[in-house]
Structures are given as structure tokens and as C-alpha cells.
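A single protein chain has been omitted from the complex, and every remaining protein chain is retained in its original position.
Take a look at chain A:
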Amino acid sequence: MRKLLNLTSWVAIAGLAWTAGYIYNARYGGELSWLRIMYEQKMALADQVQESKRVLILGGSGAHYTVDAGVMQQELGRPVLNLGLDGPIGLDVILPSVKDKIRPGDVVLLIPEYLLLLDEDGFGDRSGQFGIAIGKPGLGRIPTQQLAQDTLMVGAPTLRALTKSSLDVVEKGKLTGYYSDPITQNGDPTVLKQRTKSKWWQMKIKAPISDYAYQRIVQFRQEVEAKGATLVLGLPWLYASDDPQTIENVQKTATKLAAIAPLLHDPTSFNLKTDSSFFADTHYHLNQPARRIRSVELAQQFKQVMGDQIASSPINQPSQ
């Protein structure tokens, strides 16, 4: 009996450590927890806005830190919500995680980063853990082995993360994370991080959209239309090289995306920028003036593509 208790104590100790790790990672303190909190806030905002003619902007952080939904709302005269999340969640998890919030009459504007467009299986580093953190394990039909591994890892905080959090408490008096800053009533970020240490370099796009990503977006269009909504796609702004290979791959991507749904982009530059002064901390995230320019441009492109529908739609202001 004593031996059995000894063995049980191993399970109990591992279980307690894992639970502590889970609480830190997924509930409060770890990077995943801030992402979960941001997601839940955005979903709550989507519930609050009752009007049917909403524009919902989806994508990774390349949507979250790129678009100013407040500016677009002023330009379009209809409620615009920035529901951008985080690229490493993966296309297969991002799309179903916001699907329930789509209502008839909505226009869904998906602006996927190339990280998502080039991905071969729809999953990223945070796919499984994000599903677990928001209480929907297996979201996006993540493979069983990956889900098992992610479930194990969601209770493992790492020395690096715990040290950062401890120093945060000492230096700032609170826990912080990349996504821990408050968001606006449109789901926009209130704080933009700037690049500090690493130098800029121009990104190259070495392949066009993957077959998998193409098929998944085709399927998403069907899912959106089944809800009585409309899908519109957008190319992200990217600090990139203008080498022929990158341009060719981006052109091919644009052509394929345009075959799925109306595509918002600059047909001359394909949204490739060679001036790093537009960008904040990554090749996708824009600084404040650039976000405004980008959002006005998006609104204009949106009007061109959706002009008739907008003209026939009543202008609704969000009920906030």
C-alpha cells in the first residue's frame, strides 16, 4: 500500500506542477494567457455590436497591428471590428475560432500574413495551445498527436518566461506580455511596439500561396456564405525585397486569392513596401501614421469592390 502511495505521489506532484504551469500559461501571466484574454475581449466586442452590416477583419497580428478599425469605421460609415489575432495560431484555428461571430449581412475581410498563406498544413506553433486556452481543445481538427503534445506543453511555462514575468513584477509592478495592452472598442491595439535591437532587412517571399492555404480559404468562403455573409480578402502590407522572385510569388498569390473572393490590394505594388519607416517592430506591424494611411486606403479599396452593396446598405453605427 505504501509503495502504491509512493507511486501516486509522483502523479500528484507532476499534476500539481502542470496545473500551476497551466494557470500561468493559459489563465494569467504567460504569453498565451494574454492572447486568450485579447481573443475573449474581441469576441465580447463582436457580441456587443448588434448591427448586421459589420465589417469583421480577420488574420494574425498582421491584421491586429496593421489595421485601424476605428479609422475604417469613420471612412465606411459602418461598424468595423478588428478581430486580428496572432499568426502562429495558424489559419486552421484562427478561422473557426471567429466563425461563430459571423452573422448574416456581415462582410468578413480576411488579411492573412504570408506566414499563413505559405503554410502547408494550416497549423502553427500556438495552434493546439490556443484551442486549449480558449476552452476548445482540438479546434481546427488539430491532429491527435499534436494536440497531445500541446496539451502537455500548455502546463510547461519555461524558465525564460517565468524569469521575464518575475522581472516584470519587480520592475513594473505587474505582469505583462506582447498582447497584454488594452484594446479599443473596435478591437484595435492601444500600444504599438517599436523595433529596438534588431536591424531591418527586406523579407523575401520564396513561394506563392500553398495549395493547402488556397483550399482552406475556398472552404472558408463557403462557410462565410453559408452564414449569409460576404468574404473579402486583402493582401498585407509587407516590408519586402523587390526582387523578381518575391514579386512573381506575390503576384501568383494575388491571382489565386482574387479567384476566391474580391481582393483588396494595390495592383501596382502588391502591397510590398521597400520603406521600413512605415513599420513598427515587425515586417507586418505598422506604426501609427502608416496604420492610418493603410486603413484609409483599405476603406477606399473596400468601397470600390463593395460599392453597390455599401450604397444599398443602411449606415449603422456600433452600439457601444
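As a convention for this text, a residue touches a chain if its C-beta (ideal position, glycine included) is under 8 Å from a C-beta of that chain, and two chains touch if they have at least 3 such contacts; residues count from 1.
Note that in this section contacts and distances are computed from a predicted model.
Note on the omitted subunit: UniProt lists it as "MBOAT family protein", one of the names in "Cbb3-type cytochrome c oxidase subunit", "MBOAT family protein", "Extracellular solute-binding protein, family 5" or "Sodium transport system permease protein". Of the listed positions A:A20, A:A44, A:V169 or A:A207, the one in contact with the omitted chain in the full complex is A:A20. Per the touch definition above, the residue from A:Q48, A:Q74 or A:T163 contacting the chain not shown is A:T163.
Contact with the undisplayed chain is limited, among A:Q50, A:Q149, A:Q251 or A:S276, to A:Q149. Counting the whole complex, the residues of chain A in touch with the unshown chain are 3-4, 6-7, 9-10, 13-14, 16-18, 20-21, 145, 148-149, 152-153, 155-160, 162-164, 166-167.
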